[in-house]
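Taken from a larger complex, these chains appear in their original positions, while the remainder are omitted.
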Amino acid sequence: MAFVSSGYNPDKPMANRITDIGPRKFDEFYPPVIAKNKGKWLYHEILEPGILVHVAESGDEVYTIRTGGCRLMSVSHIREICEIADKHCDGHLRFTTRNNIEFMVDSKEKVEPLKQDLLSRKQAGGCYKFPIGGSGAGITNIVHTQGWIHCHTPATDASGTVKATMDVLFDDFTNMRLPAKLKVSMACCLNMCGAVHCSDIAILGYHRKPPMLDHEYMNKMCEIPLAIAACPTYAIKPAKVTLEDGTEVKSVSVNEPRCMFCGNCYTMCPAMPLADDVGDGIVLMAGGKVSNRISAPKFSKVVVAFIPNEMPRWPTMTDAIQRMVEAYAADANKYERLGEWAERIGWERFFEKCELEFTHHLIDDFRDPAYFTWRQTTNFKF
Amino acid sequence: MDQAEAAEKIVTALKKKKGKSKFYFNDLCKILGEKPRPAKKFISKMVIDEILEYWSSGSTTLYSLKGVGKQAAAEHED
Amino acid sequence: MAKHETPLLDQLETGPWPSFVTDMKREAESRAKNERNIEYQIPQDCCDDLLGVLELSFKHGRTHWKHGGIVGVFGYGGGVIGRYCDQPEMFPGVAHFHTMRVSQPAGKFYTTKYLEDICDLWERRGSGLTNMHGSTGDIIFLGTTTPQLEEVFWELGHNLNQDLGGSGSNLRTPSDCVGAARCEWACYDTQAICHDLTVEYQDELHRPAFPYKFKFKFDGCPNCCVASIARSDLAFVGTWRDDIKIDQEAVKAYVGGELPPNGGAHAGRDWGPFDIQKEVIDLCPTGCMRYEDGKLEINTPECYRCMHCICVMPRALRIGNDLGCSIFAGAKAPILDGAQMGSLIVPFIKVEEPYDEIKETVIEPIWDWWMEEGKNRERLGELMKRQGFQKLLEVTGFKPDPRMIQEPRTNPYIFWKEDEVEGGFDRDINEFRKHHQR
């Protein structure tokens, strides 16, 4: 593996350096029909799940086929996407805000061949490479985070939980039978990289044990003041600790009942790992939304306090998710988002209908605004 | 602990505090080292025995050794 | 001739609403005349002087009262609010002017006999001015001198069989709505329990051992006519668990315009003919009602028992038969962290004499907790906020119930306890390091 220089000279980092040029300009990449009709679209229609047409004032049409994307994508896979786009779409495509791939063609005849091509491509184990769907009143791709693929604080895996969940929800990816859109999101720790905090259903990795303290190495590996400052709940204090061999070292102590298991300390200090096989797992949240349609955006609520990590397919978790989806599908009104439904029927009914257990963990006890989530009215259902 | 012992404890403790004559019920419980309900029996008796007296802001009631404190003067009740 | 000129107050003697100024002057005059030859035990001109002080406040835009720490009568930690005028030379009649709080009877029904006795007592030993009633519910005797406090208390007890109410860090005088006495919607007997608890907890009412004040209020139904849910540390609000009773004939009579909607409460304007769909079915917050083919149906499990339909058609709809109350904890005025409404801690409980379940499983465990854990001047609602709703469940032993919340938490910050997590918190770092290098 010989080092091949790009031209960069480490001794003169500023020589010939190009900086601050930003991203490529969007309009270089527009398909011609987009460039021509931008800002002049009249209306759209979803012809079938995942296939949309937009019609412009000019009469031009653009047909979009949306296909599920894994997001974690190899260059081989991207090259295959390019191959398809070259074949059908004059070398253009786009990605959606939820990591789906959109292939666009400018006439109706081009739709069917493209569709057949996409659906014909399967992975070795039989998975679709390019499932078509994710539109309208259905379930689209799960936005997610790194998980065990790349992050240091996840309490569960991201790609794994997402694959397990999408397999179970697949019919709703390719269908539009739900009362409204249902957005599932995933984040692997409570930093919540994404919009998990306002998704119809959110999968969240959660630790339940405070960090371990590697006293012997604490002062060697970490700057103790940084570790202390990292803790959002001020649970970490400096401490002197006597090791087994009698030496006294500088370290820290953690006020365990104050620890919210966020892992911020571990980010600053590798001598405070917190991952744990039985401590870590999944929190399920539900009822959030982002759009302003009919009602204001809403935060997701915690509806299952903890589900253990069950690799590789997290069946307890996917069961609970499926129960929510089915209860919602069966009971909600047309156009009603999951959270709007839960509020209309009342959360006491939500737990019944979804067959989820209500535990004390679900009652807010975090700081003052907790009060606003308690019931201050006789208006409830027995 | 009997009543006399409780009274003794409270009186000694309260006399030690300088610049402060009025105490919350909680402070007295702490002095007695008792939970509120048993402490209340001793304390109420000390009021009847005219060792302690109440002082109230209307909203909150405090305790002091009888006759101690600045308030009486301020209120021209002395 | 009035003792003080009151040009500003005089302007409040016109207009339709009863004038408290005129009434105070009436009393001042009555004392000046003393037609009944009363041996006034406080200054005869106290009402004059009160008018004088008030006029001065109207002129200055400032109060002329100072606080006092007088608590009242011997052995009681409350029942009296001390008050001193800051211009005693100008107004000697009210130099000392303490109020006494007299525990009102539940429901606030009175005989004239009782009221006359009260008047006689207070005319002699006090200012002859009262508040009927204070915001908490007491009869307020407005203004007397220190020496009269014990005298009034003695006469109340010995002659009127009547005790003082609460102030200070005590249980405060409980109060209730008229309820079953004269209201068809009472789900339990508010007066009975209000009186029972008041009598049961006299010690808590008179001898301060609480961190702060504590209030009970009793509303017979969710209309909350005594505003319990907004202003009592424990609010008891009547409710039921079974079907609203429907008289279909009466429903038709409402629909047909034979009966006035809402018992005639909207008669002051022409709102057009009654429209059951618009006025009842569509306004039902749960959408659990239907009116079809002349028949009204209510899907009971979905009903919130919000009272609206019953209020609109009192002759057609009646509360259920399986009666009881919901209990709400922690309401309070806004200082310091903002006002709190009561939060639901018991969705349903029967209200039956001798109320043991309520006393033993609700009130007393909560008091024990608050007395031990409450900081000075911390109301129950604040303690609930500080230590969390969960803590209340622990001390009472109630099962967590989604009815207790409006919505589940939006933050996932569950502070798991060590014993809730498999394997506890203690872990062996060296064992971990076998799989995870430094």
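Each chain gets a letter, A, B and C, in the order it is written, and its residues are counted from 1.
Criterion: a residue touches a chain if its C-beta (ideal position, glycine included) is under 8 Å from a C-beta of that chain, and two chains touch if they have at least 3 such contacts.
Note that this is a predicted model, so its numbers are computed, not measured.
Chemist: Indicate the composition of the complete complex by giving a copy number for each shown chain label.
Modeler: A x2, B x1, C x2
Here is the rule we go by: only the chains that are shown with their structure count from here on.
Chemist: Report the inter-chain centroid distance for chain B and chain C in whole angstrom, where each centroid is the mean of the CA atoms.
Modeler: Result: the chain centres lie 30 Å from each other.
Chemist: Cα centroid separation between chain A and chain C, in whole Å?
Modeler: Distance between chain centres, rounded to whole Å: 49 Å.
Chemist: Whole-Å distance, chain A centre to chain B centre, using C-alpha means?
Modeler: From the centre of chain A to the centre of chain B is 60 Å.
Chemist: Can you list every residue of chain C that touches 2 or more other chains, as numbers and ranges?
Modeler: Residues: none.
Chemist: Indicate the residues of chain B shared as contacts by at least two other chains.
Modeler: There are none in chain B.
Chemist: Under the definition above, what is the set of chain C residues touching chain B in their complex?
Modeler: Against chain B, the touching part of chain C is residues 67-72, 75-78, 80-82, 84, 88, 146, 167-170, 207-213, 368, 371-372, 375-377.
Chemist: Could you please specify the touching residues of chain B with respect to chain C in the complex?
Modeler: The touching residues are 24-26, 35-37, 39-40, 43-44, 47-48, 54-61, 71, 75-77.
Chemist: Would you mind writing out the residues of chain A in touch with chain C in their complex?
Modeler: Counting only chain A, the residues touching chain C are 190, 197, 204, 206, 208-210, 212-215, 217, 221, 256-261, 270-271, 273, 275-276, 278-279, 283, 285, 287, 299-303, 305-306, 342-348, 350-351, 358-366, 368, 370-382.
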